[in-house]
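Right, subunit A next:
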Amino acid sequence: MAEIVLETQALTMRFGGVTAADNVNFKLRARELRCLIGPNGAGKSTFFKCVTGLQTPTEGQVFMRGHETTHWMPHQIASLGVGIKMQTPSVMDNLNVFENIWLAARRFYPSDEAGRKTTEMIERLALGSIARSNLGQLAHGERQRVELGLVAVADPWLVLLDEPAAGMSAEDVDRMTDIIRELNKTAAIVIVEHDMQFIRSIAEQVTVFHQGAVLMEDHVDRVMADPQVRNVYLGKKA
Partner candidate 1 sequence: MTGSLSRDVILTILVSAILIWIMPLMIATYTLTVLVIYGMLGLSLGLIWGFGGILCFGQAAFFGLGAYTYAIAAINIGESTVPMILAVLVPAVFAALLGAMMFYGRLTDVYLGVITLVVTLILFKFMNSTAGPQYVIGKARMGGFNGIPGFQTLNVPGDPSAFIWGDAYFYVCAVALAIVFVLVSALLRSSFGRVAVGIRENETRIALMGYDVRARKTALFAVGAAIAGLAGALFANWGEIVTPNLFSLSQSAEIIIWCIVGGLGTRLGPILGAAGLAYLKFLLGQQSMIDNTLIMGLILVLFVLFLPRGIVPALASLWRISFGRRPLGRIHQVRRTRNRERLNG
Partner candidate 2 sequence: MTLNRRKFLGATAAMTGAAMLPRAVLAADTIKLGSIVDTSGIFDAYGKPMDMALRLAVNEINGAGGLLGRKIEVMAYDTQSDMALYSQYAQQLTRQDKVDVVHGGILSASREAIRQTMRKTGTLYFYNVQYEGGVCDRNIFCNGLTPAQQAEVLVPWAMKEAGGKKVYTLAADYNYGQITARWIEKYVRDAGGEVLSTDFFPLDVADFGATIAKIQTAAPDLVIAPLVGGAHLSFFRQWAASGMKDKIPLASTTLGVGNEHKVLTPEEGNGIMVAYSYSQDLDTPANTAFKERWSAAYGDPSALHELAISTYYGVHTWAKGVEMAGSVERDAVVAALETGVSFDGPAGKYTVDPKTHHATVDVHLMKFKDQKMDVVETLSQRPPIDTQTVCDLEANPDDNTQYEIQI
C-alpha cells in the first residue's frame, strides 16, 4: 500500500447552528484519484475549504504526509507541494499566460528553471499561441486550463480541485481529463465535482457526502448502482 498523503480525523465544521461538515474521516493514498460527490450543501465544498486552509475546522484534525495542517494558512499548505484550484477560475487577469504560470513555478524553482518549466507547461497545455495574451481576454475554458497549468507546473504530490469541469465545453472537458490523468501519474488528486459524465470518465474511487457526513466510499460503478446514493443524490437529479 502506498503512503497516506491526506487524512482527516473527525473533521467537523459548524456555522452557527448548522453543521456543514460532520465528523469526516477521510484518507487518501499517494497517486490515488478520488472524486467527492454529493448534492448541493452536502458539505463537500466546506470539507475542501477546511483541507486547503481557507477555513479552520471547528473540531478534528487534518494531516498531510504526516504534518498536522489543521490550523495552517493556505500558503503554508501550498508550500508543502499541494496544488489547489478553486471553483471559479482564480487567475491574474492583467498578467499574461506565461507570467501566470511562471509565478507558480517560481515558488519552487529558481528564476531560470521556472522560465524553462513554464515554457514546457505552455507547450503541454497547447497554449503556445496565446502565451502572451492577458488572462482577462481569454475564454472560460482557456482560463481553466491555465489555472490547471499553474497548479501542475509546481510538480505537486497532492492536487485538490474544486469543480474543474464546471461550465466547460465537451472538447475542453476532454482536454482537461487528459491533463488530470497526466498529473495523476505523480500526484494524488481530490476532485469535487457535480458533472456525472466527467466523473464516470475519470474516477475510480468515489466518496459520497450527504448532510455534512460521508455516506459511502467505493468504486464509482458500485456507488452509481447503490440505491441509497441514487435516492439522496442521483434520484433528485435524474
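Please note the rule applied: a residue touches a chain if its C-beta (ideal position, glycine included) is under 8 Å from a C-beta of that chain, and two chains touch if they have at least 3 such contacts; residues count from 1.
Regarding candidate selection, all candidates are chains of the complex that A comes from, given by their letters.
Nothing here was measured: the structure is a model prediction, and the numbers come from that model.
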Identity of the candidate that touches subunit A (this complex; choices 1 or 2): 1
Complex contact set, residues of subunit A against candidate 1: 52, 73-76, 78-79, 84-86, 90-95, 99, 102-104, 106-108, 111, 150, 154
